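Complex shown without one protein chain; remaining protein chains in place.
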Amino acid sequence: MPAVYSPLTLEIIVLVLGLFLLFAESFSKGADKRWIPNLSIVVLAMVFVFSFFTSGDAGVDLTKAFYSADAQALFFKRLALLTTIVVLVMSIEYRGVLAKFIPGSTDGAGLGEFFCLPIFTCAGLMFMASAVDFLLIFVALELVTISFYVLVAYMRRQSSSLEAGVKYLILGALSTGFLVYGITWIFGMTGETNLKQIAQALPAVLAEGGRLHGSETGLLFGIMLVLIGLGFKVAAAPFQIWVPDVYQGAPTPVTAFLSVGSKAAGFIVLVRVVQSFVHLPHVGEKVVAIIAVLAGLSLLYGNLAAMPQENLKRMLAYSSIGHAGYLLVAVACLNSNLTTFGSATTAVAFYLAGYLLMTLLSFLVMIVVANHSRGDDILHFNGLGKRSPFLAFAMLIAMLSLAGIPFTAGFIGKFLVFAAAVQQHHYWLVGIGIITVAAGFYYYLRVVAAMYWQEPNDDTRISLSPLARLTIGGLTAAIIFFGIFPQPILNMLHTPAPAVAHSMSH
Amino acid sequence: TLVFGASVVINRNPVASALSLVVSFLGLAALFVGLDAFFIAVIQVLVYAGAVMVLFLFIIMLLDLRAEERRKINKAAWAGGALVALAFFLQVIAVVSGYRPGQSPFPALSTNNLNDAHHVGMALFTHHNLPFQVIGVLILVATIGVVILSKRELK
Amino acid sequence: MDTHLPWFILLCPLVSAALIHLLLRRSPGLSETLSVAACGFALLASIGIWFSPIPTTQIEVPWLDFRPTLYVPIGFSIDALSKVMLLVVTGVGTLVHFYSLVYMEHDDAKPRYFGNLSLFMFSMLGIVLANNFAMMFIFWELVGVSSYLLIGHWFQRDSAAAAANKAFLVNRIGDFGFMLGILMIWSATGSVIFNEIGANMAPLTANPTFLTVAVLLVFCGAVGKSAQLPLHVWLPDAMEGPTPVSALIHAATMVAAGVFMLARVFFLIDATPTAQAVIAWVGILTALLAALMATQQDDIKRILAYSTLSQLGYMVMAVGVAAPGAAMFHLFTHAFFKALLFLGAGAIIYALHHEQNIWRMGGLSGRMRTTFLTFTAGFLALIGCPPFSGFFSKDAILLAAYHVNTPIFILGLITAFLTAFYMTRLFVVVFLGSSRTEEAKHGHDGPLRMTAPLIILAVLSLITGWFGSEGYFVHAFPARHAEHTIIVPILAVLVFVLGAGAGWILYSGKAKDPILIPWFRDKFYFDELYAALVAGTQDLLAGLSSWFDKWILDGMIVRGLAGITWGTGFMLRFFQYGNLQGYSFLFGAGIVALIYFAVFTK
Amino acid sequence: MVTLNDYLLVSGLLFSLGFTGVLLRRNILTIFMCLEMMLSASNLSLVAFSRFNIGADGLPNYNAQVLVFFIITVAAAEVAVGLAIIVALFRSRQTTHVEDISTLKF
Partner (left out) sequence: MLHLLILLPLFAALFVLVGAPARKTALGTAAAMFLISLFTLFSYDKAGPQFQFISSSVIAAAWDLKYLLAADGLSLVMLLLTGLVTLAAVWVTPKIEKRENFFYACVLFIAAGVAGAFASQDLFFFYAFHELALIPTFLLIGIWGSGERHTAAWKITIYLALGSFILLIGLVALYYALPAELRTFDMIKLQALAGSNVIPAAAQVTPYLLLLTGFGILVSLFPFHTWAPSAYASAPTPAAMLHAGVLKKFGLYGLLRLAVPLLPEAARQYVWLLLILLVGNIIYVGLATLAQRKLDLMLGYSSVMHMGYIFLGIASLNLVGLSGASMLMFAHGLSIAALFAVAGQLRHRSTSLSFDSLGGLAKSLPFLSVAFGLAAFASLGLPGFANFASEMMVFFGAWKNGPASLSFSGMQIATICALWGVVISAVYMLRAYRAVFFGEPHRDTIAATDPKFTLRIPVLLLLGALLLTGFFPETLLGYIRPSMEALLK
């Protein structure tokens, strides 16, 4: 099929879908609003498929300055779409809990919006994936953030949800403040907001006789502030402090969305920002060093603090900090020019893809199990292997993938990350990584141990809706598939769209 | 501006803080004017000093907040916070004063009759079309959010 | 045919052992027949080899083939040495097999016994036939294990199990040295095959100290197997095994393997006088001390065991004084008369329902005629009474010592005296006088199948000395000090007469031991010393390392690190103390620190 | 003569003040106001830079001013949502004091 559509079409379809649903929802009657997510899932899936047939051309000239349509951007758009689809599936499973904590006359009160907001968020994420200008980055980021404020605090009858919302709000706004201030400074130093132009302008600005010659402090100051803002989004230590509380308090699908979508988008932006500065002589080294420090801190904090957790959701929150650490390790390797095995961008992308699959899978299983066991502590998983072998197996795969066992996507991600790190001789980071991987094995396997070693607390079998079963099965299969055949993902990253036609010709 | 900014922080009563903030924002608008950014100055007054702050005051009144009662203040935490803020402030000063080109005065503009709103508008609607539309979505989302979070009974 | 005979000899007992162990564990009759037959065939083949010329070519099978670095074949060296040893081993072996038929008649694990016996024959013949160090070591070890199995035959008895363990372990210690010696010699000459080493001695002789150490290490093997000081402690304990085993293994063949090995590698020993001196002194000290210990033992088998030790010391000493021919001669004669003595003792024990204390015997000469007569032959041979075989072989050894080293010669004479003394004591107490227990009064000869081997051995004990010293052994090992003196035989006869006389006078008619020397009786406290040594070093170290492993390495370091990691995590989560303000503080602190490091440090 | 650095300094000071407020105040509403102040402070810098980095046509860099416009818009939206959340929280907990909202921890 000839590829003639601009990738921007994707966002547009998503937005239109969101708007349509919003209106349709307000005019529809009936308490059962499952048709909304069902419809969105179908449409988003179509968009997902459609994304393989778009061109790498950003289309209209006007958008070019802000919008990049390279393979990476497309790839992250797909991630966003996929995440949203799964989150919607989760939301359907979760609606019972949700309804309890939303004031409303009917069972389905407020659910329509809950299903619509992720679609807008998704659009925001997709914009972020393409954003190459601080302007668009900022706007898209805020779109995502603000919808997350709402989503996190959605269960307003539950004070923990609200508390999480407030914490996220204040700290999020704080980080936005720093991000903006950082953008200001970078703009001030370079006179540009577009990343490409910044990268072009910088050598001249820094050169002998240039405006910044001998005083990179301002530039560094700006970069650091931006890093802080982004570090907040991706949950990197020491700006991770909000993560556990917010993850625990938020409705579980939102938590999943936060930990995957927000993080993925944050990372693509981070990668783009860092890439613009990393090749500068002195500044680049500093940036790399600082990111490496952040990586080390995140690894240690996330993984170690996850060990004593009893609540699975909270444990996954800490672990998500840890995963941010692994990703940052790869980001810290961006100054390598390697394009084959060991390339840092590939590592980030692959890791995120794997992380997406496994995190979503574990949250999905968690929602199902928590619905039945009335709690999401690890001990609620006791004996799951007996109660529902299918769910237990899926969770097993998710946990193994998170821990990084071969033949799962998570392993290839870690493999690539550490390959990049070794290649860049970040041996101290690797050393920390060794400790934290071991710690990770401990806390992930605790879930496995609970599922298989322990006797179940109650013997009721867990029933599953067909959609959830399909999604869980699909995610599990995908984790294993990409753990053995990474090539499809690599194709998406390396070849310009349309990847399908390309790989078929081989 | 700074004085009132400080008063925002110092005042124990949220209402006083809010009013200080209004004044501070007005001062800020004046500074914008000084920088030949008239459009921004206007927006600042309208949106910030006007709408936003009214909203704040409204909420304060709604929640019927009185001055923070004197709670046992954790001295160490307070000192720590102050220290961090001070350190950050010093860093800002150091960065700013280290910025040599900034010591020179502002370059002159090519025209004295700056059609400021026009330029911003042009930029906004042509070059920055895409982000502008995204902003629209953002506001929509915010609206939905406010509705959902505040409505007493959802249908 | 000739080239296949060695294979036949070797494989006969192997096949027998394998079949018995694998298939015939429930059929005692068949297994004993098979075992005896295998041994008989091996004897016939050995005789065949004895009468055939030394073959020039051999069939070799490579066992490890890393030529040119390392080549270990399974190959045979057929020469005068191995020919005679073959005869001894198969000859005594066959007799012992026959004897066992009766002795073990009522044992309920007969197949196991005969299987192990065949295994032992296999291993022993392997040592004899080996043409290289590695192969010898292989069979050396196998001999160790088969003796372990045989000693531990009655494993329900704790003492038997302990003795078996001890025998194996002490041998292992010797083998430690043996293997090390082999490695050293190999590293110098590049070969483990005797012929090749012999042809390529230059690298060894060029470095005398090295050679000495290597030879002494090899000698360690012999010390273990032939129960020389200080590794002699296992042999007396090994008497826990069935008596035919004691006769076969611990008198005639296995313990002689050490001496055989020394004779086999004499071309190495020959090149290092220091090692020779050490060997000689170890030998004579063993001979002397063992003889002293033997004078105070009460258990008939133990007395014989110490006497074996003593005689082995003699042989080793003979090697040390450069007279391997004499050593082999004594080995040859000793094999027969000691087997005879053991089997005789076995007959007595059998007759007295497993009574082994000599003081609970007495007056058996009348009731156990055949046993008495044959035992007397062995007794006379051992104490060196002409014309019994022991006289000639002992004479040959003393002669060699006389020429080389006077102190050793004197000690040798003393040992001969003691030998005569304690054997007379044994003889007098057991056979003469009056019966001291009920069982002793009713003892009687065993059936013919049991006495026949005794008779044959008695004849052999008498005659084997006659054609030895002048003939075969001197021919095989041309001794350096060939000239005879009349002094040596005279002195030898003198000490024998003195010793026997002293024993006779002291013990005739006594009902209990008139003298008591604790040091001799308690074997110079070697066992106690070793027990203390083992407890003080090995067990202590074992305990220590186990403790260290459990508490320090695993407990403190591994678990500690895991615990520290966990604990750090536990502490870290207290950052998350819920207060928003605290969060913004940490956030801010992070910002400040980050900016500080990024912007304000070089 | 007023230099760029003067503006930057004022802006930085304001930003720091806002930050101080966030760190020290106990009332969520006040904290939220301080956050708005920080955003405004950035705006000041941004405008100053925009005025300073004039383009080839001799006009201020309007990219930055557009960004300021966006920031103000976003801030407004944020305030709306934020206040909604705070109100909801107040309804359920009857407090806007930060120390009272610390049930989620460790």
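Letters A, B, C and D mark the chains as written, and numbering starts fresh at 1 in each.
Keep in mind that, in the parts below, contacts are C-beta pairs under 8 Å (C-beta built on N, C-alpha and C of every residue); 3 or more make two chains touch, one makes a residue touch a chain.
Being a predicted model, the structure only gives us computed values, none of them experimental.
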In the intact complex, which of the depicted chains does the undisplayed chain touch? A, C
Which of C:487, C:558 or C:571 touches the chain that is not shown? C:558
Among C:366, C:501 or C:543, single out the residue that touches the unshown chain. C:543
In the whole complex, not just what's shown, which of C:173, C:373 or C:506 touches the removed chain? C:173
Tell me which residue among A:289, A:379 or A:430 touches the hidden chain in the full complex. A:430
Contact footprint on subunit C, counting only the chain that is left out: 21, 25, 62-66, 69-70, 72, 134, 137-139, 141-142, 145, 148, 152, 155-156, 158, 160-162, 164-165, 168-169, 172-173, 175-176, 179-180, 183-184, 186-188, 203, 207, 209-210, 213, 538-539, 541-549, 553-554, 557-558, 562
Considering the entire assembly, which residues of subunit A contact the chain that has been omitted? 340-342, 385-386, 396, 400, 403-407, 411, 415, 418-419, 422-423, 427, 430, 433-434, 437-438, 441-442, 445, 448-449, 452-453, 484-487, 490, 494
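In this text, only the chains that are shown with their structure count from here on.
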Centroid distance [mean C-alpha coordinates] between subunit B and subunit A, Å: 30
Multi-partner residues of subunit C (each touching 2 or more other chains): 573, 576, 578, 580-581, 584-585, 588-589, 591, 595, 599-600
Please set out, as single numbers or ranges, the residues of subunit D touching at least two other chains. 8, 15, 18-19, 22-23, 26, 28, 32, 48, 50, 52, 63, 66, 70, 74, 77-78, 81, 85-86, 88, 99, 101-105
Taking the touch rule as given, give the residues of subunit D at its contact with subunit A in the complex, in rising order. 8, 15, 18-19, 22, 28, 31-32, 35, 38-39, 41-42, 45-46, 48-50, 52-53, 61, 63-64, 66-67, 70-71, 74, 77-78, 81-82, 85-86, 88-89, 91-93, 101-105
Subunit B residues touching subunit A - in the complex, by the definition given at the top: 91, 94-95, 98-101, 126-131, 134-135, 137-138, 140-142, 144-145, 147-149, 152-155
Footprint of subunit B on subunit C - complex, ascending: 581-582, 584-585, 588-589, 591-592, 595-596, 599-600
